[in-house]
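One protein chain omitted, others in place.
For reference, chains read A and B in written order, and residue numbers begin at 1 within each chain.
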Amino acid sequence: MEIDWGLFADLFGRTFTFWWVILPAILLGLIVGAIPGFSAANTIIILLPMTLAMEPEIGLIFMVALYASSRMGAGIPAILVNIPGTAGAAATPLDGYPMTKQGRAQQALAISFVSSVFGGLLTTILALMAMPWLSQVAYHLHSVEMIVIMLFGISLIATIAAKDTLKGLIAGFFGLMIGYIGADVVYETPRGTFGFLELYDKVPLIPALVGLFAVSEAFAVIEGESILTKRGMDAMQKAGWQETWEGVRLAISRWWHIIWTSIIGLVIGVVPGAGAAIASFVAYQQSKTFSKTPEKYGTGHLDGLVAPESANNGVTSGTLIPLLVIGVPGGATAAIMAVVLQYHGVTVGPDLFDSQPELAYGAFTAMAVTYAIMILTVLPLARYMSRITVVSTIYMAPIIISFTLVGSFVPRAYVFDMYLALAFGVIGYVARKTGYHVAAILIGVILGPLLENYFLRALRISQGDVMVIFSSSLGNVMWVMLIISLFVPMYLDRRRKAREQALPTTTDC
Amino acid sequence: MSNFDNDFSRRLFLKGAGATAGASALSMLPIQAAFAAAFPEKNIQIFVPTRAGGGADRNMRAFTSVWKNYLKTNFEAGFYPGAAGRVGYETYMGKAKADCYNLIFGNMGPEVLNWVVKKPTFDLKSFLYIAQVDQDPGIVFVSKKNKKLKTIDDIVKEGKKRTLNVGVSRLAHPASLGVLALGRHTGAKFNLVPLSGGRNTRAGVATGEMDFGALPSGSVVRKQKQFDIVAVFDKANPLPNRMKKAVVVNDHFGMKLPPLYAGARAFGIKREAIEKHPDRYKVLTDTLQKVYTDPAYKKAVEKTKAPWKYISYGSPADCEKYVEYITAIGQEYKSLLTGKS
Partner (left out) sequence: MSDENGQDSGKPEKRAAGAELVLPIAGLLFTLYYFTTIINVPWTAQVSAFFVGNILIGLIIALIIRTAIQVRRGEATLSIAPLIAPKEYVPKRLALLGLTLGYVFFIQWGGFTVTTFFFLLCAMLLLSGGKKKGLILTLSLILSVGGYFLFIVAFNTRFPKGPVETMLQGVF
């Protein structure tokens, strides 16, 4: 497929003239992204009467801008109050929240914004440039290969459980078992549901997210006056504009990290159904694997924040490719965009580049322009947003509890889901108090059903032959990469420790 | 587009947004106040046992957008997906009041097959379908990119050499049963792979992981540029212009399969509601029948790009007959549907 760069450049300039559509969409996207229970997909559904009333081009720009900005919005509460707005931001608090507690919320937000914007912008352009090749990814990443990608994500459990591997693994495997609640995909047999119909369709992610992170956090923070440490509070009191610029500078110094982790997101986003959660977990895991300071991950490490934020925005660009090239949406939001365009008589698929190139390229230019406008509008807000962390827990804890619990009601309108969030809150609280990582449980809950789906599909295709997981050449290469990425850090760590022990204590660094 | 167009669009956008906001505000007014106290006095609740945005949602919205004019009330939809429709039906039977204000809108084919696989907690006789909305036959389709399999004959021929993987929405589905019956008749080996829904099934076929797929025709016929429909499980090809390559399985292979309507969407109700409120039930059935002949309904269906030809009224008796016959087919293939042979 030939890319018409002239048209792309022309459209890029023209899309800027639609700032009056993009700006409100960005604002709305940031809000709905930040509140658990809301998402770009269900906001587009809510706003369907409005999107349908728009011209297709404007409708598309509005939806794309909302989609891209909601991804960034989800990272904001993840950093500030340890509550990811969506599952795609579940890896963001691992290093983002420790930074907040140290009083570096402003820097963390700036790093997140810059990583998101540059990751998103870069992958949008890359997606367009490499579309002929990227469109082939979905033809090669089938169930078997996806099993290995899922395991890359799940291996993060072991990585973040470095302090006490046994307890970390227990948390992760407990999460996986919880993720297996619900009907199996082949024969629809309900399993482990305690007789609740509401659990037949698997454990809903938002109540799990709300419970494990938000509710448990709210019950834990009431012990202090603020979520910040004493030093963190002092730092926040003195904070000014320079902290935002420091964040920008730090993020830019990680430019190479932004590039390669956003590409991980792009490639995973191209696979229909894979999603942002798996991409950010894999990016975090890979980032730690290749880091020179892996022991600092989880304590407020910059790369640990850059990786998931770049990757989940890479996914946003990636999901456009299957939609436009093979006519199959990469995720729920892309599917709803296709429905809206279909209403306008636009059939989304490979022919769109010939029949209505301004719409096909328009999807990419809208995303690129959104990112460009977003950095200008959001960055100055970092200073004000970060002030939320100094709010006393007297007010913060009840607000978090009530709004996130209601947020868990929104996707399915089941009161049951609020009780479920509360139950996860109890699990999360016990985990926090006894040294288990809530993120490890959540990784299991999110990735467990996905892994099982791909595994059962592979088994079904092979008619029960377990060796199917080693049946593809690409898959086997990925298995080797997985093993290397799991064992090389262990080996290097051991060697480092051995060297440290062997060296006399007089050496200085 | 010139700057003038751009400005014009902006005004339109703002106007559109304003109008929409106004319209939504209007739609929130208590409509029941405008109508007399006779049934219905309040909104009708529709339980949908599948996800929002799916085929049932689309069909239901098109139908109720016209039905509301005759019934003079609004409809509110609640979506209860899970376990192949079981969650929606169990929720409806468990929670909905038997007052004719609560209906269910499902797909009789796969959902009845589901009861064959596993009995529901409620008595099946306490529930009945009151109006079938459409009849969408099951079809076999291939990706246009598939170089080897272009026709149903290619599929059968290849299936005799090796087991072919068939993407299906779920196992207990009329389209899946059609493929199994075809395999049994021709000796071709087909391995059904349930992919949870039409979208995933199309993705499985498009990406080449599946050799071919079987779904209701409605969800594939709109994607003519990506897929070819090569066979149809019906008495005749209902859309010869849109499914040019499709052969009728019975004619082509000398089979005697009854029509396998993979999409047979219908409204259902608790029997108790009819017994308690026969007058209300009459209002419901009298008004809904008027929808089928209303040009506005045809317009609404065509807007969803679903073939108007598939819209076909089925009385409660027709529905009951369909349920009996799909149950019988389900019993025949029960071992394959449950994994217990």
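Just so it is clear, contacts are C-beta pairs under 8 Å (C-beta built on N, C-alpha and C of every residue); 3 or more make two chains touch, one makes a residue touch a chain.
It should be emphasised that the depicted structure is a prediction, and the values quoted were computed from it without experimental measurement.
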Determine which one of A:20, A:173, A:245 or A:260 touches the chain that has been left out.
A:173
Sole touch to the unshown chain from A:279, A:405 or A:445: residue A:405
Of A:62, A:187, A:284 or A:353, which residue touches the hidden chain?
A:187
Determine and list the chain A residues touching the chain excluded from the picture.
38, 43, 46, 82, 93-94, 97-98, 101, 166-167, 169-171, 173-174, 176-178, 180-181, 184, 186-187, 189-194, 215, 217, 219-223, 298, 393-395, 397-399, 401-403, 405-406, 409-410, 413, 415, 418-419, 422, 427, 430-439, 448, 451-452, 455-456, 459-460, 464
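Just so it is clear, only the chains that are shown with their structure count from here on.
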Let me have the rounded angstrom distance from the C-alpha centre of chain A over to the C-alpha centre of chain B, please.
33
Contact residues on chain A for chain B in the complex?
14, 17-18, 20-21, 45, 49-50, 53-55, 57-58, 138-139, 142-143, 182-183, 185-188, 190, 197-198, 200-201, 272-273, 322, 326-329, 335-336, 339, 342-343, 347, 349-351, 412-413, 453, 457, 460-461, 463
Could you please specify the touching residues of chain B with respect to chain A in the complex?
1, 3, 6, 9-10, 12-13, 16-17, 19-20, 23-24, 52-53, 78-79, 81-84, 86-87, 90-91, 94, 114, 117-118, 163, 165, 170-172, 191, 193-196, 199-200, 202-203, 206-209, 222-223, 225-226, 303, 305, 337-339
